[in-house]
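Please read the structure below before turning to the comments.
Note that this complex is displayed minus one protein chain, with the remaining chains in position.
Coming up: subunit A.
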């Protein structure tokens, strides 16, 4: 029988856990040069010499105390799943700080193996580490590895399996914390042991330490499970706390931290680490920071870089987007000739090609944008953006850590609000988190981008990149103002401090960039092929049924015959042959018939379910300049924003029986009497800010509550509509259209 082993990967943020996880399991989890990428734990499988290993990648943490969501996730996992071995990834170039977490694993007693990662980077920096000596002194196996290249991974797994095979119970290690605290621990432990406190899940000494460290989760658990013992423990802790603050002016956790570092130093100073030299690379990275994060030049460079991203995306993607658009035009025309007239043809051309093609046509644009974001992320610059933006975010009641959710959601256009909403887990303050969570859907996600690109392309074609940049800025401004509004009304509260580790600048590898670009682009394509296809077909059905009553259809047929009867039979026959060159009379006849067809198609659309809804909403939406066809698309957008484009495409392509015209949707909108520049801006504003898509709403409900999810639908829609009305009314007043 195959042996089964459960392992966990744990360590500091950016120590290379996910890189090692991918190396071991062959997975392609997102590895970012940005702290806090892994918020939840991820599982993978690995076969090693006949052993089946389930390996879990835990979020990066600096300690095992409940100071952040990641720390809670990691600790809860270890306690409730009890992995047979924990691989602690330690960054060799920052050994002392990384061993601080190791100390806490030792105190918890988990079976441990240390993976000494980035030994190559450490060597470049002149740091030599004697792994054997470190292993002897700590009493746990230490294996030097290079997660990026896979060096040492087999040995690491061998060691981990050897530890797991011993099947030892958890053996907590004791570290001395000085006379005062050791005495307090000695008083706490017997009480914890006697009452089997907190269900005996944690080692008694560990609970005592967490009480001294004022760990909110353990304190709350204690109060819930055994209030009497909890009160006794708290009394002891309070008295020692009073003593340390009076004599040393510090809380116990500071003394604990000091002793932990003392313990670490005592180990590494026994010849474990030798510094050969300081290398220039460190200074290069620092010098880059001195310029890029400078108070004055930094933000200017940041804006220039972001603008560069837009220039790059739009100029480079123009040709492939145009080619794809032509391809779908050709496909529609080809289908037109192959399929017989009827509902199937309408479904394929209007529903499927118009719907999915409309979304897929923008794949190159999305791909270029993701590529640019991947460069920023992998190089480490994105973390600097968060740092610089903290100053601005603070004004609006948000936090520097809100930047990543904003960027993921489409702060640099092209993200998605769903991972954005999930990324808010890194925020520790519930109110700042809620404000971020509710405003991230305002960003221009990958689904809104095609709408922006389409309308900007159609109405402001001269300066596409500039307008795109402008609308992205607008999204930011509106999101920040909305956050300010929320923070000064329903989410009032004090700000929390910003502390974030900046990863070193790294040259992104082409492989990494391509993987990041592809994984995000593939998600977009997959969505187009599944969810969007389904919604497109549903909307097509809503726009097709119920069909016109037979007498109305007969009426149109009679009108067509009536017109045809006024012409000579040869002219009618010439027109019916659909030749490219027609005589003047035949052209006239074709024009009249097309007019009738158009009227019939419009009436059919008005008669359909979607048309009826669109018309009903028009009584209100005309204030913002939206006609009933646009309304259909906007209502479809509640399901998914991608659908807006496809529904507009369907609404404006329906009834165009004569598909010689393979003109794009943009051109059609430009020619339509209901559309002009003002309507386009009003529509863009509305689309950017109205209710989040269905998936995001569910995600908000899961992360917060249904109350907040419904609030986001109502608040955003009303807010967006007011803005759109203002834009349309003011624009129309000044005849800007």
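The definition used in the following text is that a residue touches a chain if its C-beta (ideal position, glycine included) is under 8 Å from a C-beta of that chain, and two chains touch if they have at least 3 such contacts; residues count from 1.
Simple rule for what comes next: contacts and distances are computed from a predicted model.
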- If you look up the hidden chain in UniProt, what protein name do you find among "Sulfite reductase (NADPH) hemoprotein beta-component", "TonB-dependent receptor", "ABC transporter permease" or "Fe2+ transport system protein FeoA"? "Fe2+ transport system protein FeoA"
- Among the options A:91, A:159, A:325 or A:600, which residue touches the chain absent from this view? A:91
- Query: Among the options A:391, A:526 or A:599, which residue touches the chain absent from this view?
  - Reply: A:391
- Query: Looking at A:289, A:318, A:519 or A:703, which residue reaches the missing chain?
  - Reply: A:289
- Message: Residue by residue, what part of subunit A touches the chain that was omitted?
- Response: 62-63, 65, 67-68, 91, 93-97, 100-101, 125, 213-214, 248-251, 253-254, 257-258, 261, 282, 285-286, 289-290, 293-295, 383, 387, 390-391, 394, 400, 495, 497-504
